[in-house]
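The next block holds one structure in the form of structure tokens; read it before the comments.
Apart from one protein chain that is not included, each protein chain of the complex appears where it belongs.
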Amino acid sequence: MSEELTVIGKPVTRVDAYEKVTGQIVYGYDLTLPNMLYGKALFSPKAHAKIKKIDISKAKALPGVVAVVTGADAPWTHGEAVKDKPFLAHGKVRYIGEPVAAVAAEDEDTAQAAVKLIEVEYEDLPVYIDPEEACKPGCVEIHEDYDGYRKAPFMVRGAAPNINEHFKLRTGDVAKGFAESDLILDEKYYVPIIQHAAMEPHSAHAQWDKESGRLTIWVANDAPFRALHEISEALAMDKEKIRFINPAQGGGFGSKGGLKCEPIAVALAFQTGGRPVRVKFNREETFISTLTRHAATVYCKSGVKKDGTLVAREMTIYWDAGAYAEKSPTVCIRGSLPAPGPYRIPHVKVDGYAVYTNKPVAGSYRGYGIPQGAWAGEQQMDELAIKLGMDPIDIRMKNIFVEGDMSYWGEQLHAVGLKETLIKATEAIEYGKKSPINKPGLKIGKGFACIQKPTRSPTTSNAGVTVNAQGEVTVFAGTVEIGQGCNTILSQVAAEELKVPMDKVIMHQLDTDVIPYDASTTSSRSTYHMGNAVRSASIHAREQIMEAAAPMLEVGVQELALGDGKVFAKDQPQQSLPIGEVVKRKLGINGVVRGEASYTYEIGKDLDLETGHSDHASAFYMYATQAAEVSVDEESGRVRVLRMSAAHDVGKAINPLNCEAQIEGGVVMGIGSAIHEELIIDATGKVRNPSFLDYHLVTSLDCPQLIPIIVECHEPEGPYGAKGLGEPGLAPTPAAIGNAVADAIGIRIYDLPLKPENVFWALQKNKKSAA
Amino acid sequence: MKKQLNLNVNGQDYEVEVEANRLLLQVLRDTLDLTGTKEGCSIGVCGACSVILDGRLVSSCLTLAAGCEGKKIETIEGLAKDGKLHPLQQAFIEYGGFQCGICTPGQIMAAKSLLDENPKPSEEEVKEWMSGNLCRCTGYYKILESVMAVVDGKTDPNYAFRKRETTAKIQSLDVYKSVAKTSSD
Partner (left out) sequence: MEYFEPKSIGDALSLLSKHGAEAKVIAGGTDVMVDIKFKEEPGALVNIKKIPSLAGITERGGSLRIGALTTIRDIETSALVREKLPVLWDACRQFASLQVRNTATIGGNICRASPSGESLTPLLVLEANAILAFSDGERSEPFKTFFQGPGKSAAGAKGLLTEVDIPIPPAGSKGVYLKHAVRGAMDIAMVGVAVMLTPDAGKNNAQDVRIGLGAVGPTPLRAPKTEALLKGKALTAALIKEAGALAATEASPITDQRSSAENRRWIVEALTRRGLEQTWKAATGKEVA
């Protein structure tokens, strides 16, 4: 349709607003099912140990206890890329926090009391905390049966112990590149483990109906179809026998895909005579037993010419996978591949290793490996510029990807709005201009960072759109509303294509019995993939309505148009019918027009396992630049972010208000990861700060002035030109702040977080070496 | 040890019998089914469980239910009156002051307790007052904007957010399996 857009591009308010501001909406952990039991798990207190004996007799005898299960009752394993994770520990434990046994009881207190009565005898095994240590020759394999596990075909097993994935990127000849360089920098960077800390802790409900053989799982999971697939594979159960229903989800950021509470709930549900079981983790359990973001050690070596031209970049990245593979192999691949940054570099070598350790499981996290690579690469860009006496903007401008560039992974790039983001973000904080703030003991600095982010590809989204005789539109989409606003975006798409008011569009609840397949709500893929699917399904429905309306209005289909919920003749707009009326006349009062569509972005060749090359690694790329102004207290080392701009190439802002919201949220989450967030794990594998008291989320008082900037570089394949936006707000934030801190104090800090004590010691060390 | 309690929640009296160690949060959510009040951290840090107790903002996850007898308890469920949203609720919608929504009831109750005491706070006062309400999604800016919109009288006076009709939960239950359940797993 060539008509003007009516709701696309408008800052419409969210469709889930009323239920959320009134507290009526029911989240996963709010859900109470009739006759429900309460499940609680026993978590391993050992980071690596054999289980010698489990005695559940006392727990079973406690009045009110209905079921007690251990690994013996749940002999199944699951995992997205590697089937390495037992529902409940099988014979050994691999991290502190691993579920070992579980109880279902009439109430939560009884379940908890029973858990305490379970006796387990362990025999200690060596504990590996550092991934570089864990892959040294002679180390014990944390997964001694690794070679026997079922694995995804793209995986490359490393040569050393405990490596579950070795990603290789080989372009040109780095040795030659370094030989031709005028300046070479080689540094080691570190990014610690952090956690998603979605405000709603994890929970899952499960019910097993023996008669029908059906297993129903209610869970706020952001990839219900994949979870269904994993459960079905693990239990060798027909997919049609399994049903996932999504209550509302209170945040995710990558933590709620995969299986967390689900296996525990399922293991219990088989033993309760058909009664549903709820397994609800508290905050501490969520910290130790769900998911974390990979710590990464990044070795980064760059060679440049005197004029700032990048010649070679070599990176070796150790991704700390924790005790199970989860999404480590794909984080390793998709985080390592673009780690050298959004630059033209002739000679590139990257080795990414995902390594098992005896720590909580690491997996997907908003940004999917990009923040770790950017922390190293973007700080090194600044250091190169400073050493060359160049402006950090100029060195990037010289090398930055532009339209049509050939990337170092062999893909020609299009829709590259990076340059504009760089200009706009740096202008917004007056980069290069000295701050007027002048307070003794307080240093002010500015810095910025650029990123590129691919999306998981290829993937599929299906959608259905119905129009009933009342003119109401229902969208059947498997994208999960996790807070990001997808229900609003997808409603806008349907409203646009069917030209109905927004309040005529309803998103159907996500239920795998009803909703067609969608890959996942991850990787910033939904607006693009599901947006395309809903758009096509809406068009499919629209075409049926137009065809039905043509004889009713006695004009040809070509002469018809839609507007304000009506079909009308283009040259005689007064000759019109409400779309509901068309449906009614055609199909009766209970009639429904059904549109459906499937969208898959076909990539070209798969990634070459030896070179990491692909002529199409991602459906689209997101580009962003963020710039920060910070103050550093020279005595305490405390960093404060004063203002931060964030310019993002979104392709097309389907909802500018929501774009801003995504950017702001990502930036502030990134600030936490830059200046104080870190999951502290001691040498025994124990998390020392599993609470919101000592794991420091940003508060309203730490929040700087935010300047979100939307850049629209039309993506031809995206719906209305749109790309994704969920993740990139976080990704360049730590690197931008790191560059700003270095600008403020003249000292480069290579390890995150930039918490007061770490900055303090950097300042002290510098004082000493100066003296 | 069970205890008989009379609680006044949002102007309504409830008689409940609960264990002496029960928290106000548990009684609201589990006994009275008022799940609008959320649990985020269980230790009084995140503010998701904020309710107003005799005019004061408290963390209901740290408040013993037994101690609330005879006090007035206000929760998010009591804010909209006669189908009309409280100005703060409206502002949070208009200015995008929420995303996932878990912290939202607590944020709104915190803002309400502030405006009850001081209808014209400065931005700094709002930030300070609400610093015990953590949010992981929004980055706080739009929350601040929402509260300031009420302070500055910038909300739309003609705003009528209709509760979305759900009549269209139609005869769809087996409609969409017809689309191929492609899997790229």
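To keep things simple, chains are lettered A and B as they appear, and every chain counts its residues starting from 1.
Assume contacts are C-beta pairs under 8 Å (C-beta built on N, C-alpha and C of every residue); 3 or more make two chains touch, one makes a residue touch a chain.
Since we're looking at a predicted model, the values are computed, not measured.
Colleague: Tell me which residue among B:42, B:99 or B:138 touches the hidden chain in the full complex.
Modeller: Only one listed residue reaches the unshown chain, and that is B:42.
Colleague: Going by the contact rule already stated, which one of B:35, B:50, B:75 or B:138 would touch the omitted chain in the full complex?
Modeller: Of the listed residues, the one touching the omitted chain is B:50.
Colleague: In the complete complex, the non-displayed chain touches which residues of chain A?
Modeller: 284, 635-636, 638, 676, 680, 688-689, 693-694, 696, 698-702, 755-757, 760-761, 764
Colleague: In terms of residues, what is the contact footprint of the unshown chain on chain B?
Modeller: Contact residues on chain B toward the absent chain are 1, 3, 19-21, 23, 42-45, 47, 50, 53, 56-59, 61-64, 66-67, 110, 128-134.
Simple rule for what comes next: only the chains that are shown with their structure count from here on.
Colleague: Approximately how many whole Å separate the CA-defined centres of chain A and chain B?
Modeller: Chain centroid spacing, chain A to chain B, equals 27 Å.
Colleague: So in the complex, the part of chain A that touches chain B is made up of which residues?
Modeller: These residues of chain A touch chain B: 13-27, 29-30, 32, 80, 109, 196-201, 225-226, 229, 239, 248-251, 253, 282-283, 458-460, 462-464, 466, 468, 470, 472-474, 476, 482-485, 503, 506, 508, 513-517, 519, 590, 592, 594, 596-598, 600, 657-658, 660-661, 664-669, 691-693, 697-701, 703, 706.
Colleague: Which part of chain B faces chain A closely enough to touch in the complex?
Modeller: 19, 29, 33-43, 45-46, 48, 75-77, 79-80, 85, 89-90, 92-94, 96, 98-105, 108, 127-128, 130-144, 161-185
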